[in-house]
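Let's turn to chain A:
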Amino acid sequence: MTLLAFARGPAMQAATLIMIAGMFWRLAGILLLRRKTAHAAARTPFLLRLAGGAKTIVTRTVPRKNFWPRVASGVSLGWVLHIGLFVILFAGAPHILVIHQITGLSWPNLPKGVIVIASALTLAALVALLARRLTHPVLRLLSNTDDYLSWLLVFLPISTGILLSGETVAGYGTLLALHIFSVEALMIWLPFGKLMHVALVFAGRGMMGFNFARKGAAT
Partner candidate 1 sequence: MRDFNFLADDTLVDALLAEIAGLMENLAARNISGSIDLLGLPLSAACLALLEQRLGTGEITATLTAAGSSEIRETSFSGVWWSSHADETGRIVAMLIDVALVPEILKANTDDVRLSHRRLLDATGSFPHRRSA
Partner candidate 2 sequence: MSTPPADPAANAMRSFISDIGPTISLALESCVHCGQCAEACQYYVQTGDARYTPIHKIEPLKQVYHREVGPFAFAYKFFGLAPKLTTEKLTEWQDLIYDSCNMCGRCSLICPMGIDIADLVEQSRHGMYAAGLAPQDFLGALAEKEHASGSPFGLTSVQFRDLLHDIGAKHNVTMHVDEPQADIVPTVSSIDVKTYPGSMAAIAKILNHIGASWSFRTDGFDADNVSLTAGDRDGQNVITQSIVKAAIAGGATTLVMPECGHAFTEMRWEAANAYGKDLPFRVVQITELIAEHIASGKIQVNKAPQNATYHDACQLSRRGGATAAPRVILAALGVALHEMEDSGDAGWCCGGGGGTALIKRAQPLRDKAFAIKQKQVEATGADIVYTSCSGCRQTLDHGGKAAGWNKTVGSLLELVADNLIPPSPPGLPQPAPLTSLKAPAGSGII
């Protein structure tokens, strides 16, 4: 069993199962708490409240213009990071292949050069965000081990991915194994740390949109 075979085989299976179990555990632990029914007369019917939830999921991606001046740097770095990640994941040929193997879906990929540029930009944004987290008084106060560990677990797959695309530092097999191991580390930690926001962002924004639509309040 070579390193790569282990990475792609048992290690990937274990990481996937841990991630799935962890995510369901956390979400169940949240949603199955005792719910208190709200009796206040709603300003909007149920369907409009659902629409409010969906709308907030989208609108909260862009801060209101009133807030924009004060959050511009952090938010734009965040956009570069997340858009970069999406380009790498959903337009990179090997990634589309993995998705195809799991789901059967496939679509045309972008050339590797574009992905490398996206990776470089994403990495730069990631490093800038870390610098910001280490220097900004608010972020220094709020940040805990999870923030820095989660940062590292996103940094490693991207940097090993770039090394992999370069195929110079070491053999393809070793680099791919390292890349897959780093992704597995991310998958294992995901349900237990802030990376869970991949799911919570939809639930959180949706819940706020839904509840606030009941009050007709701004979201």
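Regarding candidate selection, all candidates are chains of the complex that A comes from, given by their letters.
What we mean here is this: a residue touches a chain if its C-beta (ideal position, glycine included) is under 8 Å from a C-beta of that chain, and two chains touch if they have at least 3 such contacts; residues count from 1.
Worth saying up front: this structure is predicted, and the values here are computed from it rather than measured.
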Considering only the touch criterion given at the top, point me to the candidate in 1 or 2 that touches chain A in this complex.
2
Candidate 2 partner contacts - residues on chain A that touch it in the complex:
25-26, 28-41, 43, 56, 60-61, 63-64, 66-67, 70-71, 74-75, 78, 133, 136-144, 147, 192, 194, 196-197, 200-201, 203-209, 211-212, 215-219
